[in-house]
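Every protein chain except one is present and positioned as in the full complex.
Letters are used for the chains, namely A and B, taken in the order the chains are written, and counting of residues starts over at 1 for each.
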Amino acid sequence: MSLLFNEQEIATDKQGYLINFKDWHTDLAQIIADKDQLVLTEQHFEVIRFVREFYLTYNTSPAIRALTKAMKAEFGEEKSSSRYLYRLFKEGPAKQATKYAGLPKPARCI
Amino acid sequence: MSMLHLVRTSAFQTSDFQQCLNVIQANDTIVLLDDGCYNLSHDLWQQALSKIALPALYIVEAHAQARAITIDKEKINTLSLDALMTLICATEKSVTWQ
């Protein structure tokens, strides 16, 4: 499986996650999201960038609880509640945001 | 609150048993099983005897017999596999050293 981006083939797994997180680019996020028929807004991007930063710092994709707790410190209560995040990413914020951020799916499923 | 320590490795090979003795408390119980049975002839067993009263020191008899380990009743009590199961089920807290 692969995506076409800037005339380059980017390898993905069956579910659309990038094989190599280093292939990611901000503009690639929307192309990945196209497959889910989702138009990314700045609110989505706040989460996507945060998740990517988390991965680069801690070498793991955050599960939902860790994500909300870590985001709370940076964005405050309102923008880190799981309700808010689920409204943005209906299939599950940790699962979906990591995909658009070019990261592996969180191993610990939720 | 007493704790059951299940020792499964030989102190001649690993430091598991030494670490067990480092955290053990006077009213805990020790069971030697599998290769842990070899600890009966290790110097550390004297440390075990000095920390824990004899009635709370056990070796699984079948595991000792399988290894031709001579059991000195002054140093340890024997436990059948059934009795081991009963002991584990009756224990609220346990840790396996392996």
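List of remarks:
Simple rule for what comes next: a residue touches a chain if its C-beta (ideal position, glycine included) is under 8 Å from a C-beta of that chain, and two chains touch if they have at least 3 such contacts.
Quick note on the criterion: contacts and distances are computed from a predicted model.
For the chain that is left out, the UniProt protein name among "NADH-quinone oxidoreductase subunit A", "Sulfurtransferase complex subunit TusC", "Ferritin-like domain-containing protein" or "Ectoine/hydroxyectoine ABC transporter permease subunit EhuD" is "Sulfurtransferase complex subunit TusC". Put simply, the missing chain touches A, B once the whole complex is considered. Seen across the whole complex, the unshown chain contacts chain B at 1, 3, 15-16, 19, 22-25, 92-98.
Residues 54, 57-60, 62-67, 69-70, 107-108, 110 are the ones on chain A that touch the missing chain.
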